[in-house]
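Below: one structure in structure tokens.
Of the protein chains in this complex, one is absent; all others appear in place.
Letters are used for the chains, namely A and B, taken in the order the chains are written, and counting of residues starts over at 1 for each.
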Amino acid sequence: MNVLGLTFEKREQSSRLWQLLMVLLAIIFALVLSGLLIFLSGADVGKAFAGLYGGAFGTRKALIETLVKATPLILTGLAAVIAFRGKVMNIGAEGQFLAGAMAGYWAILTFSWMSPFFYFSMILFFAFIGGAICGLIPGLLKGLLKVDETIVTVMMNYVVEFVLSFLLSGPWQAAGKFYKFSEEIPTSAHYGLVFPNTRLHYGFIVALVTTIIVYWILQKTRLGYEIRSIGLNPAASKFKGINVPRTIITIMLISGGIAGLGGIGEVIGIQHRMRMDISNGAGFTGIIIAMLAGLNPLAVVIVAIFMGGLLNGSNRMQIFSNVPTALVYAMQAIVLLSLLAFQVLAKYRIRRAAGNE
Amino acid sequence: MESSTPLLQTIKLTKHFGGVIANKDVSFDIKPGEIHCLLGENGAGKTTLAECLYGYYYPDGGEIWFKQERVNIASPHDAIKLGIGMVHQHFILVRPLSVIENIIVGTDAAQLFLNLSTASKKVEQLCRDYDISLDLSAKIWQLSVGEQQWVEILKALFVGIKLLILDEPTAVLTPQEAEKLFVILRKMKASGLSILFITHKLHEVLEVSDRVTVLRKGEKVATVFTPDVDRAELAKMMVGREVFFRVNKETLQPGDPVLEVINLRAKNDRGQESLCGISMNIRAGEIVGIAGISGNGQKDLFESIVGVKPVHSGNIRFSGQDITNKPVHAIASLGMAHIPEDRLKEGLVPEFSVAENLMLGLHKHRFFKIWGGLVDAKEVKTFADTCIKDFDIVTPSSGHTTRNLSGGNIQKVIIARELSGHPKCLVANQPTRGLDVGAIEYVHTQLLNQCKAGTAILIISDDLDEIMNLADRILVIFKGRIVGELDPQTASRQEIGLLMAGCVDGEQL
Partner (left out) sequence: MNNIFQLSIIISMLSGMIRIGTPILLAALGELVTERAGILNLGVEGIMLTGAFVGFLVANQTGSIPLALLAAMIAGGVMSLIMAFMAATLKVNQVVTGLALNLLASGITFYWYRVAFTGVSVTPTIEIMKVVKIPFLSNIPVIGEVLFSQHLLTYFTFLMVPAIWYFMNKTKYGLEIRSLGENPRAIDIKGINVTRLQYLATIFGGIMGGLGGAFLTIVSAGIFLPDMSAGRGWLAIVVVISGNWQPFGMVLAAFVFSFFEAFQLQAQSLGVQFPYELLLALPYVIAIIFLVVSRARSEAPAQLGEPYHRE
């Protein structure tokens, strides 16, 4: 028993370290594989990685742009964290992102007569609500009807996308334009800039604040306690009086809302209009980020910045070495897959050692 | 027709799980053409022994001999190849598939292009031989439990086994189906097969077996020829002699009834009635023990009282209030505490810290300020430290992950959490299962202290010793009913054992 105890304790003490190690291993493995892909395509691997790094973190300007790219990812990452902590497989952040953007855009159109403070509050409020409602539907289906949320949330992504497409081809379409985007939003609805002459907007601050709030909720509140409890052991939670369905619904509301904030951020911070492509896969990237961050909200910021760096640096990589920017999406997926694999391999070793009783 | 060379023999078979010894030096043998019963209470080690013979478990010590050769059974596949088949309590059938499909999958009879007719003919012949009537094209889920069992038996017969192990086969059968099963078993014996029949029901042993091996607490008590014993002797062997040590228990004067259960009826997960009209009460300052073989409704009774399981008829009254089908936290806030059967699955969140687990359930009304918006870390820590001290929990710190504690300490966490609030009523389901002697002593001391303080305690346990030691009154549960109430001071283990096996006033229920 002592040997067993020792083995387990080791794992517990180094679990943070171990987790980090697995993530690093996964990233290294992904870099190696990507390098291989680049090499196979005939491009210069060195130049590609140099471009990638330089474009991501090389200059102050690059770093700031990386933060810009990271902003929506932090929020979708947080959305995934809150859901996954409760073992709710919310794959619908993509749709909730758009739904929040749409609801926020509607608020932009509707409340433009308000004073700036209230105007902005309305915009953010409705963006949250929009994302939350989008999350509510799968939440209700799971909580009350026990319908699995995985596919429902994915289906919602498409539905929301088509609704947006409909709106941007009709009522919201910029007058006289052929493409699917809206008129520009009034400057009073723009996010202010953190640094002048950059693209870093207050959405980044909102993302950081949301990070603290999500951390707070999970670690410091009764709700977060219950979320963690049902995520780790729904049976015991039920035995001790936690209302599992209600908690699930709450999770989906919050998760959707946070994703919605990410959506509106792109509208009022970057695009300054409503378009089809404001997300760029942010919802799915958020899931990868959450997994890499070990479902830790604070780590989400770091991982999101890393991902933002990948996205940002990919442009320079393409310029320097002709490697298409799309590679970074493949890299993200490879990191996730390798992380899953390495986590299992690590567990397996420890279990083997513990099994020698 | 008796031959003396055994078909199967175990020599000092030993199996343990972690620190718990499930089988110790068990040596017995089974002859060809014999129905051999394996008798014992829950936890006696019957199933473990059988699983070692079937290859699910690998013995830690001892030998297995089959047909005069030493064999190494590392998997069920090995067992089947040798000719050993097993029918488990929980059938291993593929529910949406048909009988014949279940039988032939994985056998040589399954050709690339399935020809069910050849195999069907063979199975039909088997059915005729053993007088089984079964629609081979019926899907498993359409069959009654008894019929499903026949499918399991046919699976084994189809591949030509020599020894069939049956684990508590009549646990899920009606008396009529059980009779039918015995007829089949006798026919199998007549054709030279051997049967190892695991049971805790005395009358079955007497009715169907040639010999019986009795296990108790992992060890073999005796192997006897069935005609040589009677029910009373078997009961004595099964539950053991009178134990001489008793926990020092003061007899207190119990107070008013705190918990009343009135004609409670509930269904289990499969839709069958598991509680068939239970009525009982527990008074303040008294310990009521529910004795019985597991699977007779204990778990459902426990869950109904706690509030996790809905009941469809009857009432539960707690401190004068009707708590039937009320939500868990409402019942808990009236002063109900519980210790569940499965520590890690139902009792706490293993990945939480000790402090977090001590809060579980109590977190609804305590430990958070600002309407749940801010955790009161100081209150959490103080409470945790108090619990650790008062209940002697051995842990490096209150922030330590609960999963890493020893089983006994994990139970201490649960007990600390449940008892710290001085509950009016405590229901405990198998509170000392899997614990070592020291931990068991601890749990018992805690329960007795709580009883002295006036709590009404209900303890459900497979361990008769435990109940005899602790309870002021013993209720015996059988098939969802209370079949007897006994005073541990005057009742004999034999009496209790008979009731546990469903023998009431000489009648078999």
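Rule of thumb we're sticking to: a contact is a pair of C-beta atoms (placed from the backbone, for glycine too) under 8 Å apart; a residue touches a chain by one contact, two chains touch by 3 or more.
Owing to the predicted nature of the structure, the values given are computational and were not obtained by experimental measurement.
Remark: the omitted chain is touched by one listed residue; of A:V23, A:M102, A:I248 or A:L336 this is A:L336. One of B:L53, B:I80, B:V380 or B:L435 touches the chain omitted from the figure, and that residue is B:I80.
Check A:M156, A:V214 or A:A259 against the missing chain and you find that the one touching it is A:M156. Against the chain not shown here, chain B presents residues 76-77, 80, 92-97, 101-102, 104-107, 110-114.
The missing chain lies against chain A, touching residues 37, 41-43, 89, 91, 141, 145-148, 150-152, 154-156, 158-159, 162-163, 165-166, 169-170, 281, 284, 287-288, 291, 322-324, 326-334, 336-337, 340-341, 343-345.
Keep this in mind: only the chains that are shown with their structure count from here on.
If you average the CA atoms of chain A and of chain B, the two centres end up 47 Å from each other. Interface residues of chain A facing chain B in the complex, by the touch rule stated above, are 1, 4-5, 8-9, 12, 219-223, 225-226, 228-229, 232-233, 235-241, 243, 357. By the touch criterion stated above, chain B contacts chain A in their complex at residues 18-19, 306-308, 327-329, 332, 338, 340, 345-352, 356, 359-361, 363-364, 368, 372-375, 401, 403-404, 406.
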